[in-house]
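Down below is the structure, laid out as structure tokens.
And now, chain A:
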Amino acid sequence: MAKHHITTTINGEEAEYLCEPQETLLDVLRDQVGLTGTKEGCSSGDCGACSVMLDGRLVCSCLVLGVEAAGKAVETIEGMADGENLHPLQQKFLEEAALQCGFCTPGVLVAAKALLDTNNNPTETEVRYWLAGNLCRCTGYDKIIRAVMDTAADMRGA
Partner candidate 1 sequence: MNEQPKQYKWVGTRAIRPDGVDKVTGRAMYGADLALPGMVEGKVVRSPHAHARIISIDTSKAEALKGVTAVITAADMPVADSKPVASGEAMINFKDLANNVLAREKALYEGQAVAAVAATTAAIAEKAAALVVVNYEVLPHVIDVMEAIKEDAPVLHDDMFTGGVKPKPEKASNVANRVEFALGDAEAGFAAADLVIERKFTTEPVHQGYIEPHAVVADMNPDGKVDVFCSSQGHFMVRAFCSQLLHIEMSKIKVTAAEIGGGFGGKTTVYLEPLAIMLSRKSGRPVRMTMSREEVFRGSGATSGAAMTIKMGATKDGKITGAYAELYLQAGAFPGSPVGPAAMTAFAPYDLDNVKVVGFDVVSNRQKVVAYRAPGAPISEYGVESVVDELASELGIDPIEIRTINAAKEGTQAAYGVKFGTIGFQETLDAAKATEHFKTPLGPNQGRGVASGFWFNIGGESCAGIRVNEDGSISLTEGSPDIGGSRASMALMAAETLGVDYHSIKPSVVDTDAIGYHFVTGGSRVTFATGMAVVEASKAAIDELRARAAKVWDVDVDGVVWEDGHAKPASTNVGDFEPMSLAEIAKVANKTGGPISGHADINAKGAGPAFGTHICDVEVDPDTGHVTVLRYTAVQDAGRAIHPAYVEGQIQGGAVQGIGWALNEEYIYDKNGRLENAGFLDYRVPVASDLPMIDAIIVEVPNPTHPFGVRGVGEVPIIPPLAAVSNAVAAATGVRFNQLPLSPPTILAGIAASK
Partner candidate 2 sequence: MVKVTLSSGTAQQFTNGVTEVNVEAKNVRQMFKALEADFPGLGEEIQTSMSVAIDGVILPDPFLEEVTEDSEIYVLPKIGGG
């Protein structure tokens, strides 16, 4: 099968990869590009562990083809911190123990950032519905929701 040569931007840097037409962006990121921070929990769009940003839109990378990323900007968990400096959400998740096993965490963080980027004053209900596509089996969501709301409050205050 002929592989496609894709040029794209990943976390702000130009990137190239070869991928088969049916390969998902998730598989490409994990296996070709070596960015394993994006997780696979279901590969059917039901768990959100694979959440990434594609041209500023929150997507499940398991439902996007690798070829679709051509010419677009992909942002993954690996690009969330600014060098040594964690994003406020990452910092808050650590401080408030909003992760246990941590497997859902990359997806949750990417999704939560997408929310706060457009709405820095979400209600608890808004956060709960926004993150309804990100399954977490460990935390019962309590500390995740609090951490997102507290980060929003900090960002508003700052």
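A quick word on the picks: all candidates are chains of the complex that A comes from, given by their letters.
In the analysis below, a residue touches a chain if its C-beta (ideal position, glycine included) is under 8 Å from a C-beta of that chain, and two chains touch if they have at least 3 such contacts; residues count from 1.
Every value quoted in this text rests on a predicted model; they were computed, and no experiment measured them.
The contact partner of chain A in this complex, picked from the candidates 1 or 2, is 1. Residues 20, 30-31, 34-44, 46-47, 49, 76-78, 80-81, 86, 90, 93-97, 99-106, 109, 124-125, 127-129, 131-146 of chain A are the ones touching candidate 1 in the complex.
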